[in-house]
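Below you'll find the structure I mean.
Complex shown without one protein chain; remaining protein chains in place.
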Amino acid sequence: MAMFSQNPLVNGPNYSISDMPRVNAPEGAREHRFDPYTDNGGSTLAIAGADFTVMAGDTRLTSGYSINSRHHPKLFKIGGTTADQKDATIVLSVVGFAADGEALKERLDAICKMYRYRHGKPMSVKACAQRLSTILYQKRFFPYYAYAILGGLDEEGKGAVYSYDPVGSYEREQCRAGGAAASLIMPFLDNQVNFKNQYIPHSGEGHALLERERRPLARHEVETLVKDAFDGAVERHIEVGDGLQMMIITKEGIEEVLLPLKKD
Amino acid sequence: MTSIGTGYDLANSIFSPDGRNFQVEYAVKAVENGGTSIGIRCKDGVVLAVEKIVTSKLLKPNANKRIATVDRHLGVVYSGMIPDGRHFIDRARDEARAWRDTFKTPISTADLASRMGGYMQAYTLYQSVRPFGITAIIGGFDSTDEPRVDGEVGTGPSCGAGGKVAGKTHGGPFLYMIEPSGLYWGYYGAATGKGRQAAKAELEKLDLGGPGGPSLTLEEAVKEAARIIYVAHDDSKDKEFELEMTWISGPDGPTKGLHQEVPKALREEAERLAKKAQEDDEDDEEEDVEGKEKMEE
Amino acid sequence: MDHRPQAWGRPRDDVYGAYDASYLQTSGPKTATQSPVVTGTSVIAIKFRDGVVMAADNLASYGSLARFTDVKRLRPFLSTSVVGFGGDVSDMQFLDRHLTELAIDESYEHEHSENPAKSQLNAANLHKYLSKLMYRRRNDFDPLWNQILVAGFDSSSKPFLASVDLRGTTFTSPSLASGFGAMLAQPIMRRYAATEEDAARLSREEAVNVVKECMKVLFYRDARSLDRYSIAVVTKDGVELSEDEQLEKQSWAFAERIRGYGTQTV
Partner (left out) sequence: MFRNNYDNDSVTFSPQGRIFQVEYAAEAVKQGSVVVGIASNTHAVLVAIKRNAEELSSYQKKLFPIDEHVGIAIAGLTSDARVLSNFMKQQCLGHRLTYGRSMPVRTLVEMIGSKAQINTQHYGKRPYGVGLLVAGVDDQGPHLFEFQPSGMTEEMVAFAIGARSQMARTYLEKNLDKFADCGREELIRHGLRALKESLVQDRELTVDNTSVGVAGLVASDQDGTTKVEPFTVYDQQEVSAWIDSVADDKEGGASAAEGEGGTMEVDS
């Protein structure tokens, strides 16, 4: 370096030579100004009943203030024998970064199909839920930016909902909202599904009132709740709207419903 | 085969004292057991044809093709061990793709022949592999237009530096044959497989290598190819066979520079003529015999 | 002659200035494409009763410089689908070459089929493939800096139109527009085809007119656009692609009334 210093008076004319010492970064290290993530908005919701599970999500796909698509489903049937998933019994909902959600769905589905090929029987929701957690955790340091909810019926035929964070922490719950409007919907569910803050009037002194008795909700009640939850979310959140996709899982199979939401 | 049993023929890549590689010669034997393949380079294209012996009635008719396309403008036909031929074609397609990756333009027939000749030759060099049990015929039509660069977005300057040179010609029809040793030559007409002797004799009768270039047109070549396969088949008359034919013309011809199967109507016409020619020949022979007998009387 | 052989043949700093070696990345981690360089602007497309219409102008910009004015950004695939590219032009060329090879591979598989058209990759298959490719490249932190529209037909022979971008995000809609078009053209197209049912009622002529109208609006208001463009119509009969269209019936009357920009003094 010194020989080609930038001082022309001392050394005469200088020449450009790239003989700077190469400081090697660790093998495979990359600098990037590319942001691999984006948030495609939207919201999802799942509620487990006594012998059914209702999964729901809006169908809007946004990037920034643009609506990319008014019909982009967030609910996917998983683990059927065929590509059309006619005999599937499990539903996965994903919200967050749509491309990661899609990739996550395809991996889980491929794993379910290999499981069936190897073991000759379908995967249980419980096993599938555990496997999904593993998939997410395996990408702990470059996570799927997706909030997943898995729904189905457990071994006893009861509704089962498993909810996840993007790196695989999961638990089985009665109900869960995910995505853009999760913070709007979740308190509503706490109150309406788990009867939080519902007390029987005059059942005690001051605030020491008896809680309202908890009971599992009937299917039609749940469906109404879901619709109400989304109508509310559409009103208050710009990334939610266009269409409501609902899947109701019962022992007869999966029923799919598509309802309109406000498109504003 | 005087050296059988001397031990020099038990492994590939071994020279015998008289400088032969027996395993390669045995691979040629495998080729000579296979159905006849031929290629004809004519005025405006190339025709490839193969005789496919029907080994079982249960084979689905016309479903199992033996002539394969490489890139878009090249065809490969082979005689010998069919799975080896499939491998050869897989490799040829890889080479064509690698060429495009590097040079952004389709591979020429000569370059593919060179690459594949090298590949076949490599299988004669090691004891850990065996030579290919096939002889392959590669036919192609290299673009007569100024070669386009893959992925180019505009048309570029029409003249001047980097532009087109008036009157410059490119490409044309080409034909090569590669043997198990990796040896290859360019041909006017090529034949291999069981009936190669008869086929070669017929090919030599055609005007393919004259000083003014071949006068045979594609359509004529198709008919000749069919006839030659029928002639070459003569010796093993007991077994049925299917005739498969493909052709490649220039951009103005019937295939527009692509390697394609000869249309069914034309192939059937060619087969009809081939059968007729054969029957005529037989009649002639019978007459000859009768004539002789009469003379003797 | 300089006494240092190392200096022979080198450009002199006092003539050319010191060489900026920063791009050589002699230190620090490896970098992949960090930003697009030569770019194409919007691609727009709309479905109609019997197919899809797509258009993109023929400009490749280098920053604000209109660098190449004869760049074709719509590419037919197997003469059954059309792919339109927005974003980096060199990445587009890479993809174009890749698709050429894909088309050749595809013809290998079906060269002997009785009815190749039936089993060849359709637009939906192609879009799926491209989305996997783009998503893999984003996972490698080496994205192809494009937004791509794919038009053609799906496996049930219905018109198909979908998009994939540099992150592998995919979506479909009766009309789609990339880049500036998402702001300017999409609202216009949605007036004509808000839903699939609307699109299924559009005639070919109506669809082409909407697209031409959108191209005009884009030329008026998108600074990196051109009035020469390519337009493709995909129907069951194949792809009709014209690559050297001129925007017609431009009106610049309104520009005279705009004040506060350019060289105007009042």
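Every chain is named by a letter (A, B and C) in the order it is written, and numbering of its residues begins at 1.
Operating definition for what follows: contacts are C-beta pairs under 8 Å (C-beta built on N, C-alpha and C of every residue); 3 or more make two chains touch, one makes a residue touch a chain.
Bear in mind the structure is a predicted one, so any value in this text is a computation, not a measurement.
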{"item": "Displayed partners of the chain not shown (whole complex)", "value": "A, B, C"}
{"item": "Residue in contact with the excluded chain [from C:S113, C:S203 or C:Q250]", "value": "C:S113"}
{"item": "Residue in contact with the excluded chain [from B:V31, B:A92 or B:I137]", "value": "B:V31"}
{"item": "Selected from A:R60, A:K77 or A:K113 as touching the chain missing from the view", "value": "A:K113"}
{"item": "Touching residues on subunit C - with respect to the absent chain", "value": "109-110, 112-115, 118-119, 121, 124-125, 128-129, 132, 155-156"}
{"item": "Residues in subunit B touching the chain absent from view", "value": "1, 4-5, 9-12, 22-23, 26-33, 56-60, 63-64, 81-84, 86-87, 90, 123, 127-133"}
{"item": "Touching residues on subunit A - with respect to the absent chain", "value": "81-83, 106, 110, 113-114, 117"}
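As a convention for this text, only the chains that are shown with their structure count from here on.
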{"item": "Category of the chain touch graph - line, ring, star, complete, other", "value": "line"}
{"item": "Chain whose Cα centroid lies nearest the overall Cα centroid", "value": "C"}
{"item": "Where subunit A and subunit C are represented by their mean Cα positions, the distance between them in whole Å", "value": "31"}
{"item": "Between subunit A and subunit B, centroid-to-centroid distance (C-alpha), Å", "value": "58"}
{"item": "For subunit A, residues that touch 2 or more chains besides their own", "value": "none"}
{"item": "Subunit C, residues touching no fewer than two other chains", "value": "none"}
{"item": "Contact footprint of subunit A on subunit C as seen in their complex", "value": "2, 4, 6-7, 10-16, 18-19, 21, 24, 26-35, 131, 135, 138-139, 141, 143, 163, 167-173, 182-183, 186"}
{"item": "Subunit B contact footprint on subunit C (complex, rising order)", "value": "60, 68, 70-73, 89, 92-94, 96-97, 100-101, 104-105, 107-108, 111-112"}
{"item": "Complex interface listing, subunit B residues touching subunit C", "value": "63, 65, 68-69, 71-72, 93, 96-97, 100-101, 104, 150-155, 261"}
